[in-house]
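One protein chain omitted, others in place.
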Amino acid sequence: MDHVTDKLPKGLSGLTHDLGSDQTAFKKVPWGKAMMWIFLLSDTFIFSCFLISLMTARASTTVEWPNASEVFGLNFFGVEVPLLLIAIMTFVLITSSGTMAIAVKFGYEKKRKLCAWFLLLTAIGGLTFVGMQAFEWTKLIFHEGIRPWSNPFGAAQFGSFFFMVTGFHGTHVSIGVIFLFIMARKTWRGDFDTARRGYFTSMKSNYEAIEIMGLYWHFVDLVWVFIFAFFYLW
Amino acid sequence: MFVAFILFLVVVGTLVFHFWSPYWLTPVASNWGSMDQTLILTFWVTGAVFMAVGLFMVYCVWRYRYQKDRKAEYKPEDKKLEFRLTLLTAIGVVALLAPGLIVWKDFVTVPKNAVEVEVVGYQWGWNYRLPGEDGILGKTDIKNISDNNPYGLDLNDSNSKDDIMVQDADLHLQIDKPVKLLLRSIDALHNFYVPEFRAKMDMVPGMITFYWLTPTKTGEYEILCAELCGTGHYAMLGTVLVEEERDYSNWLAQQITFENALAQNRTILQLAENKK
Amino acid sequence: MPDEFGYKIEAKVDMAASGTSVPPIDYVPVAERPEQELYHSKSWWTTYVFSQDAKYIGIQYTCVATAIALVGLTLSLLMRIQLAFPNLSLLDASVYYQFITMHGMIMVVFFLTALFLGGFGNLLIPLMCGARDMVFPYVNMLSFWVFVLAVLVLVASFFVPGGPTGAGWTLYPPQAITAGTPGNLWGIVLMLVSLVLFVVGFTMGGLNYVITVLQARTRGMTLMRLPLSIWGIFVATILALLAFPALLVGGIMLLLDAVFGTSFFMPASVSMGELLQTEGGSPILFQHLFWFFGHPEVYIVALPAFGIVSDLISVHARKNIFGYRMMVWALVIIGALSFIVWAHHMYVAGMNPWFGYFFATTTLIIAVPTAIKVYNWVLTLWRGNIHLTVPMLFTLGFIITFLNGGLTGLFLGNVVIDVPLSDTYFVVAHFHMVMGIAPVLVVFGAVYHWFPLVTGRMLDQGLGKLHFWITFVGAYMIYTPMYYQGFLGVPRRYFEMYESSYISTVGLNVFITLSALVVGLAQIIFFYNVIRSVLKGEKAEKNPWKANSLEWQTPKMPPEHGNWGEKLPVVYRWPYDFSVPGVDKEHIPQNVSPSEVAGAKVEKT
Partner (left out) sequence: MAQENKQEVTTHKIGVYLWIWGLLFVFSFFSYMVDYLNFEGLLRWALILLFMFAKAALIMAIFMHLFWERWTIVNVLLWPMSFILVFIGIMVAESEYTFFTRLFYFVVGT
């Protein structure tokens, strides 16, 4: 069967060939991965709508918009450093994305234990991120007096969008962390090597699951890139 | 046979209903007769397409109804025919769109000599405000609204002093004088709609929308709210009276300005003092 | 190289070359992936309730959607009675607005979307693509149950204090969540929660439909050999996956406004004489989000109907669909354009006036591919051999209705004509014609067509014809007069029918209501027919309509779990080989190899 997929034309002629062919439109892409990609496409529209709403609210309000880099500043040994916590959170999330990419690589190479370790690392990175976000929320709510419906710094929508957008992203991260732990356990137990059947779906486990997990996790990182630019840096 | 006949009746019946029934556009009472012309152009073009395609279908149903020994034609596509139909449709669409866009340009371009009139929508009724002698409407803020200041006028804005308040569902307009209606809502969405004027626009709380028109016929016209605004939506009615200049001036002379209203009402002055 | 089924295989990679001409020998493409592992249920619960078989899920979706549609239908009849006979005082204003809202939302989202994509999608996609099941049966099952939950939450809003929301199905803030609207406390919250659940449930199903079409077709089944039904459902599903996010986001933000008092859509405003604590939000933003979902939603309902009609018309006219390629491209182009026309619902919403030019232009451009579809349906009848079966009657009814509703769309898309007509009964008539009656006629046609496939029995044709004539002519008589009410300027969403000072529409109004009652009651014929036929209908022969598409070619009818028995079918041709010259058989199913019909002078495979 190898010769079929190897000789596929590449580039633009590959595009027309794939769409004109039978059976699959995405050659060599397993079902689960295709599904995750399409889901992420849909999810992209969700986050885009959130960010477009943020842009509209911000550009159409006549009340002053709070300066994010001051609001999210952190007092670090007596020095006010703007956006420090956010910067650290960004680094943590990128790090976890890196470990995830490596976990996927080991998954393909069927290095069971290495893969599990890196998945665990990724999960811990995600957990750290969520923890820092929780810290940030409590700080804003209890020390800065920011509420979803109002805040002392300016436009009420600032707080509304902050809690909604980071909350929605944080939910994505949390769900990801839960699945990362599950994946790490499954990998460690060797489910993917023995094709053990899933508890709910009763379908055979497969290392593809790790790559699908990876896609989701990188997407969460990707969204953060945009939130970082549009919410914190604007 | 039966099927084709009934379908034929349905298609032709649509046309018959149009001519037979008395229901049609109300006589236009503003400068937006051009909207009617565009509408009627579209009506006849689309009507012709409806008749043509409908009758063609009926013909096919009758002519090619099932016969045991007939074999249908095998013809997957006909590039030339498809191209022609596409082109024809495209031309038709352009012919409908172009006049529409030209009229739309008129609609969004307010003439310089238009008088501003503010319409305030609330749940569920209408108020109006005229700019007074200076021709400028004072600025407003929802937060200023109180029993004494139902419009939420800014007491510190000198333009608002001579604004004429019409706290009544009736609006008087002078014939042949272009007006720019500034639409403001204090609670929900509303829509200031007078069927005979043709034009309409939503009133959105938190911003001001507008449209303009020139009344061309004297008379009384009903104002309707055309955007669902709550339980009383259907009862949010009013009247526009289009009058000759003399009648209009008489009416205008009876209205009170914001300053007069202030003088009559001490409490509101007190409020203004406190605010300073 | 023999494959796992022992087919004769010619390993030939470049398919493009063989696409246009008939290869001399039966060419079977190489299988690209292993057989789908089937889920087998073990208990009664997992067989009939939590079923993972797409066919069952499709039937479950259809039943739930139909049940909720009956609620929607009843609401509409009650509203019509109130409008025509106000003296009866059947409803009061707030109840009327609640009914309007629930009727709209139920019919658009919970009935038509769920029925076409969840119902027909599940039933037809695996069968027509030649798959054994959807690609993720478990997720598919979850999708249905989340949908059920969404429906239950929606229905629950009838029983909470204050009743369901009366904000209109568009749910425009601020009034959706302020005191002047019925159901502004519990009703709107339940409505939004229900919508969010629907989106979540739908996404699970939608991913299944898309991936099954893209990645799980059988051998030989290229995209350009798919029946147009599948194309319609497929494009609609993609639209849904990209459009529902906007609804989800708008819904979440409105929910936060309602529950937490945030000001996303709430400007400083007054409610019942009290100044609200909100400030700076933009109601128009919600409208943009809503219609960024709402316009594609129209096509989510319409495109599957387009597709199914194309198949019905071809099968029952015994003629290939005219201009298949054009039909496919038209579906795709309509789908793509539907994302950049949304603000034509907002011409008089107070948005930036310059948008009128952009959105009027894009909107009228959609008319071109849509018109082509209509031409092609009618041209399919030309020189056909038309069996006036019940599905065909519904198809003909659809064409008239859609033509009528589609052409009146040109009025509303053209920005200046929309100014006098928007928010009048013209709009009501237009959208009911184009996305109410037209798709429902297709639903009926499809039910009459595929009923034997599901139950193995035929529906009664006589009752079907009676049902068709009352429904079609009656519906036409409901909505055609409404256009004229719209011309007069009668506004929609009025609890009391506004009377023009020039011409009274009272008579017309009573006429409309009487037609509506007749049409509403006529549906009893349909349900009687269905129930009677399920129990003791005439047994259907295999492939009773002599169709070509794969769903009729299963070894057993109704198809069993796994659909295809031992071997998956191999597809050699498009599904429209009717009356092929040089062949005695009137129709050639998709899985008939070229060598079996050697004499065929086929122009297209």
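A, B and C are the chain letters, set down in written order, and residue numbers restart from 1 in every chain.
Convention: a residue touches a chain if its C-beta (ideal position, glycine included) is under 8 Å from a C-beta of that chain, and two chains touch if they have at least 3 such contacts.
Note that the coordinates shown come from a computational prediction; the quantities given were computed from them, not determined experimentally.
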Shown chains touched by the chain that is not drawn here: A, B, C
Selected from C:340, C:518 or C:534 as touching the chain missing from the view: C:340
Touching residue (missing chain; options A:132, A:182 or A:222): A:222
Of A:98, A:154 or A:198, the one touching the omitted chain in the full complex: A:98
Contact footprint on subunit A, counting only the chain that is left out: 1-2, 5-6, 8, 10-12, 14-15, 18-19, 25-30, 34, 37, 41, 44-45, 48-49, 52, 55-62, 69, 82-83, 87, 90-91, 94-95, 97-98, 100-102, 105, 108-109, 206-208, 211, 214-215, 218-219, 221-222, 225-226, 228-229, 232-234
Residue ranges of subunit C at the interface with the undisplayed chain: 33-34, 242, 282, 284-285, 288, 292, 339-340, 343, 351-352, 354-355, 358
Chain not shown, touching residues in subunit B: 136-141, 154, 157, 159, 182, 184, 206-209
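Everything below uses one rule, namely that only the chains that are shown with their structure count from here on.
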Centre-to-centre distance between subunit B and subunit A (centres being mean Cα positions), rounded to whole Å: 47
Multi-partner residues of subunit A (at least 2 other chains): none
Touching two or more other chains - residue numbers and ranges from subunit B: none
Subunit C-facing residues of subunit B, complex: 3, 6-7, 10-11, 14, 17, 21-27, 32, 34-36, 38-39, 42-43, 46-47, 49-50, 53-54, 56-57, 60-61, 64-67, 70-78, 81-82, 85-86, 89-90, 93, 96-97, 100-101, 103-104, 107-108, 122-124, 141-143, 145, 183, 185-189, 191, 193, 195-196, 198-207, 209, 221-222, 224-235
Subunit A - residues contacting subunit C, complex: 1, 3-5, 7-8, 16-17, 19-27, 29, 31-32, 34-35, 38-39, 41-43, 45-46, 48-50, 53, 56-57, 60-63, 148-150, 155-157, 160, 164, 168, 200-204
Contact set on subunit C toward subunit B in their complex: 93-94, 97, 166-168, 172, 174-175, 178, 180-182, 267-272, 275, 280-284, 317-320, 322-326, 348-350, 353-354, 356-357, 360-361, 364-365, 367-368, 371-372, 374-376, 378-379, 381-388, 393, 396, 399-400, 403-404, 407-408, 410-411, 414-417, 419-424, 469, 473, 476, 480-481, 484-485, 487-489, 491, 493-496, 498, 500-503, 505, 508, 576, 578-581, 586, 603-604
